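Here's the structure, in C-alpha cells; my notes come after.
Shown here: the complex without one of its protein chains, the others still in place.
Chain IDs A and B follow the sequence of writing; residue 1 opens each chain.
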Amino acid sequence: MKRTNPVKFWAQRLSLRHVLTGMVLLWVLLLILFPLGGMFQKVLAAEPVSCLKSLLAPSARLSFKLTFWLTLGAVILNTFFGLVIALILVRQNFRGKLLLEGLIDLPFAVSPVVTGFMFITLFGNNSIMGHFFDEKGIRIIYAFPGMMLVTLFVTFPFVIREIVPVLKEYGVEQEESAYVLGASSWQTFRKVTLPSIKWGLLYGITLTIARSIGEFGAVLVVSGAIINKTQTATLYVHQQFTDFNYTGAFAAASVLALISFVFIMMIQFSQKKVKGGTWE
Amino acid sequence: MKQIWMILLCLCLLFGCGRTKQPSEQPVTLTLGAFTVPKEVYQKQIIPAFCAHWKQKTGRDVRFEQSYEASGTQSRAIQSGFEADIAALSLEKDIDAIEKAGLITHDWKNNPGEGFVTRSIVVIAYRPGNPKNIKGLEDLAREDIDVIYPSPKTSGGAMWVVNTLYGAGLKIAELKTGHKNSALAKKFLKSVQKRVKVMDKSGRMSVTTFENGIGDALLTYENEALLRQKQGYLFPFMVPEASILIENPVAVIDKNVEKHGNRKAAEAFVDFLYTKESQMAFAEYGFRPIDDTLALKLKETFPRPEILFDIHYLGGWDNIQKILYSNEGIWNEIINELANEN
Partner (left out) sequence: MKSSTNWPMKTECLRKNVFCLRGLAVGYIGFLILLPIAALGASAFHSGPGAIWRETTLLRSMASLKLTFILALMTVILNIFTGTATAWVLVRYEFPCKKFINGLIDLPFAIPTVVTGIMLVVLYGPNSMIGAVLGRFGLEIIFNQPGIVLALLFVTFPFVIRAVQPVLIEMEKDLEEAAMTLGASPFQIFFKVVLPTLLPAILTGAALSFSRALGEFGSVVIVAGNIPFKTLTAPVYIYGEIESGNLTGATSVSLVLLTLSFSILVLIHFIQRWSRCHETD
C-alpha cells in the first residue's frame, strides 16, 4: 500500500490560488472581522433592553440627528462642488491644474487634530475672521457651522477622486455630439455626462457618508462637545466610553458602523456585475 | 433599485427631522463649561437641585447646556469663543488664563471658598489584595512596579499627580535635611516616571487602562476612585503618605453673561454650589467639601494624609509651570534623560 505524504497530498491539491485566497482571507479576518466581531459580541452580550434604552436616550438621539445633518450637508455640498471641480479638471486646460490636483488630495495629508486646530486658528476669538463673524452675531466654531466646515474639509476629496478617472475614461465624443445636435450645457450634463459617471458618483457619495459619520478628531477639537447641542454621534461614543458606559458606547458605535456598512453593501449589490470585477 | 433609494432617502429624512417641542415661555439658559471629573455630580444632583431652587425662588425655569472636557481644553475653548456662562475647572491656572484673556472682570476669589468649590487629593489605586505590597508613594519607584497616570500635557489631573510627586520629594528632603531640595525632588519624580508605561489622554482614560489590566498602581483623583466604588466596582485605593491639596475653582464668565443677559442666574448658580445641599452632594460623589464643619463631620470618609501641602508650597501655579512644565522645565528634562538612558 503506497503511503501518501500528507504534505505532497495537499500540495498537489492546493494551487497558488487557494493559498493566496486563504492567506488574504486570514488577513482580513484577523485585522477587520475579528475586532469588529469582538465589538458586536460585547453589544450582544449586554442586555438588549439596556442597549436600546441607552440608544433611545435624548442625548444619543440628538447626537445621531446632528451627525445626520452634518453628513447631509457634506454630501450635498461636496457632491455639487465635486462635480464642478471634476469637470473643470478633466474637460478644461488651464495653468495651475497640477496645483489643483494637489489641493484636492490635501485633506488626506492633514491630521484630524491639525484640521480642527486650523479652523480654530482661522475663526477663533483672536482672529480677523473671528471678530468679523462675532460682530454679526454668528458663531462659527464651537457651533454647527464650524463642525460643518471641518466635515466638508475631511470629506472633500472623495467624490472628486471617484469621478475624475471615469470622466477621463469616458471621453468627450458623446458630449460633443450632444452639443452639435443642439443640446444646452445643462441638458448635455444631465442626459449624457451624469449617467456615465453614475456609479463613480454614487461610490464617492457613499465614501463621503461613511467618512463623515466616522469623523472624530477634528470635530472633537472644533465643537466644544456641548451635550445635546454640538455632540456628534462619534463624540457621544467617546463620552459614553469615558463615562465607563461601555455598553452604550459600543451600541452606538455598532449602529454607526452598520449604517455605513448598509450604504456600502447597497452600492456593491446594485452595480451591474462585470466579469470578475466588482464595479464598472 | 431607484425605488429602494427613494425609500431610504425618505426614511433618512423622517429620522433626521424629528419633532422639537416649542417652549411656552423662554426659560433662562445657562451654559456650563466644566472639567470631566464632576460630570456625574453636576448632571445627576446639583443641576436638577438648582433648577428646582431657581423655580421656587423666581418662578422661572432654567435650562442648562453642559460641556465636560479636560480642564485645559475647556479653558482654551472658552478663551477661543466657547460661550460658557460658568466655568468649573480643575486647575486655578486655567481660570486665571480666562481672566488674563479679559473674559473675567470681577474678583472671582471673593466668596466663601475663595473661588474653590471642591477639594480632593491624589490617591494610589492598586490591585485587589495588594499583591505587590504597595505601601505608599516611595514604593512606586520600585523596579517591579508599573505605574499609570495620564499625561500632564493633556490632563489637568496628571498635573496634580506630578505636582504631588514633586512636592512629596521636596517635603521628604525638607523633613530629612531641613530645607527643600529640588534635586532630590527631581530624582524622586524621575524614578517614578521611569516606571510609567502608559500615559493616557485623560484621567478617565487612565482609569480605563488600569481596569483593562495594565499597571500595578494608578495615581488618580480620590473622587474618581470613590466614584468607581460607588458604581459598584472593586477599586481598592490608599491615601498616600503625602499629597497635594487639590482645589477646583468655579467662576462666572463676565463677558458671556453680559452678552446673554443671565448674570443673575449664573451668580445664583455659583452661590448655590457653596450651600450645604451642594457640598453634601459633592461629598456623596467623593469630593472633599470646602465647608470646614462638613469636612470635620466627614473625617472618616476623607482621611487626611500625613503630609498635606498645597500649590503655595510649590510657589504657586506660575512658578511650578515654569519649573516643571516649561520647555526647559524639570519634567521635560526627566523625559529627555530617561530616553537617553534607554
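Basically, a residue touches a chain if its C-beta (ideal position, glycine included) is under 8 Å from a C-beta of that chain, and two chains touch if they have at least 3 such contacts.
Source: prediction; values computed, not measured.
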Residue among A:Leu70, A:Ile85, A:Ala143 or A:Ile205 that touches the chain left out of view: A:Ile85
Touching the absent chain when the full complex is considered, from A:Leu52, A:Ile76 or A:Leu100: A:Leu100
Absent chain, residues of chain A that touch it: 16-17, 20-21, 23-25, 27-28, 31-36, 38-39, 42, 81, 84-85, 87-88, 92, 94, 98, 100-115, 117-119, 121-122, 127, 149, 152-153, 156, 165, 179-180, 182, 184-185, 206-207, 210-211, 213-217, 221, 234, 237-238, 241, 249, 253, 256-257, 259-261, 264-265, 268-269, 274, 276-279
Interface with the undisplayed chain - residues on chain B: 70, 72-73, 76, 97, 151-154, 196-201, 205, 209, 212-214, 325, 327, 332, 335-336, 338-339, 342
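Keep in mind that, in the parts below, only the chains that are shown with their structure count from here on.
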Complex contact set, residues of chain B against chain A: 1, 4, 8, 12, 15-16, 18, 31, 33, 36, 39-40, 65-69, 77, 79-83, 101, 202, 204-205, 207-208, 228, 231
Interface residues, chain A side, partner chain B - complex: 61, 65, 68-69, 72, 120, 123-126, 130, 134, 139, 141-142, 224-229, 239, 241-244, 266, 270
